[in-house]
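Omission of a single protein chain aside, the complex is shown with its protein chains in their original locations.
For chain A:
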């Protein structure tokens, strides 16, 4: 069909990839067989795959993202193994190119983003006292589009070949002229599909936070995590359309011979770099801002104090959001835009350190004179501060246009952004999972294994990436698959590889913790086990599907803390219970995800007619949705009473253990 070479469809001839193909096949057979054997298909379909419940969608995001963490982590370990010794022959240059490309894309777009969006999904409606997001079915569509994009990207290495032009996919390398195989089509199309999902999420959260806050919760009484997620959502709406355009132009360049980024025909390769980072730099703040919000919640809860400098926190995140749009050129000072332009972008870049510094001081002052509890979430938050400052300070070094010519494209840069993203985002996500796990699942993660996880991960992280600063300063370039003995890089590379093994052990401890806690952890816990401050802790654990039997009324910041102190609003009288309107499940979002995958797959292989035929499915889905007049259903009072009585005391009071 249409000139495709069927024998080149499956990647053959590499034992590592053959092993992966067999493993993927066996896993798929195992999953399908297991679900069939346990007769869980109906349950899976009606409870999860068609759900529009923000908490379940959030959990699906988190599960998918943890799997992607595993995949991206394996890529990282493969790179570390390859560079552990000079002149290693574990991966060849081409394979190494593919692995660092997929590592970057997966970790940023299919691990960090969905983990944060998953946590936002679970927590934001609860923190603002709402029963769901503004558009529940659209929320499910966001998830399935992300999942569709992630799967499409992930199959590349076994079917058709992995993208190999780096996660930034700079032209002209990523163009048809220098990357003629279909591999880089995966990049353009899978990211496009996932990106549409993210954009929809952004719109959904903006509307949810603006319009669905419970009575009394003014903007300046919103929890900090909701604030930072709100600003991150605004950045998503402002930045993701740029990625949409950039990827679309990349697609037309590669598939239809246009000349946006080509060397010939008047195209401009650096136009891609500009568009990519016009999205890409705001993107890193989309990641870091919700993470800052997580830390703010955790510092306040475990210092048992209100967040210090609430208003200055908000001004800082707004300032960061604005500055994030005007720094993109610092990713390519070496483009040659001249000293004047580089100076302007140096200044805007360094200016970001000011609001970020304010936030750091606010967290420190939150802890000052607080009664600090050294729980696992708090440990992650504490480790974040020094590690992130190292990332931040090296960022200011890189931000100086003149000095950057020295650091550019070396491992110094790689160490820098891992020192920002890992403490900034990954530590935050771990902290958030430990912190909110009881809210999601009704049991806590084990604190002792959690501490193993923490220490192994943090030590492993520092041992992995600290040597890379020095390697970079010594001139070791990034993305190079090997180095000579004479370079003298060997000891530090080996140290870094050892660190990555410790890091991996930390992640293993996390996985073991989930397994152990799911099996053995105490189910009979308080709905507010941390003695926390915000509204999500005022309802049951795990949260009942309608979130709140009666939507809480808010008069202050940290509303639940004050409700507990004043002993107000904790009880629920039978007379206060009213019928609750809830949206119905829908199979349409998963159908749309599937159609997008199929159409995307055909487009990757440039089977245009097949792609058009599959795209008819997308139009059909939109039409079905247009004619869908399902109005949801009402939860009856008796059912609410029954559910509420399972977790409240006889008098209808919330279980809690305020000390």
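Keep this in mind: a residue touches a chain if its C-beta (ideal position, glycine included) is under 8 Å from a C-beta of that chain, and two chains touch if they have at least 3 such contacts; residues count from 1.
The criterion applied here is as follows: contacts and distances are computed from a predicted model.
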- One chain of this complex is missing from the view, so tell me which of "YeeE/YedE family protein", "ABC transporter ATP-binding protein", "Quinol oxidase subunit 3" or "ATP synthase subunit c" is its UniProt name. "Quinol oxidase subunit 3"
- Query: Which listed residue, A:75, A:98 or A:132, touches the chain dropped from view?
  - Reply: A:132
- Just name the one of A:85, A:259, A:451 or A:562 that touches the chain not displayed here. A:259
- Note on the structure: Contacting the left-out chain: of A:249, A:317 or A:535, that is A:249
- Task: Tell me which residue among A:78, A:158, A:199 or A:463 touches the hidden chain in the full complex.
- Result: A:199
- Task: Taking the full complex into account, find the residue in A:19, A:34, A:491 or A:632 that is in contact with the omitted chain.
- Result: A:632
- Message: Of the residues A:237, A:403 or A:508, I need the one that contacts the missing chain.
- Response: A:237
- Item | Missing-chain contacts mapped onto chain A | 131-132, 134-135, 199, 202-204, 206-207, 210-212, 237-242, 244-246, 248-249, 252, 256-260, 262, 264-268, 271, 275, 278, 580-583, 619, 623, 626-627, 629, 632
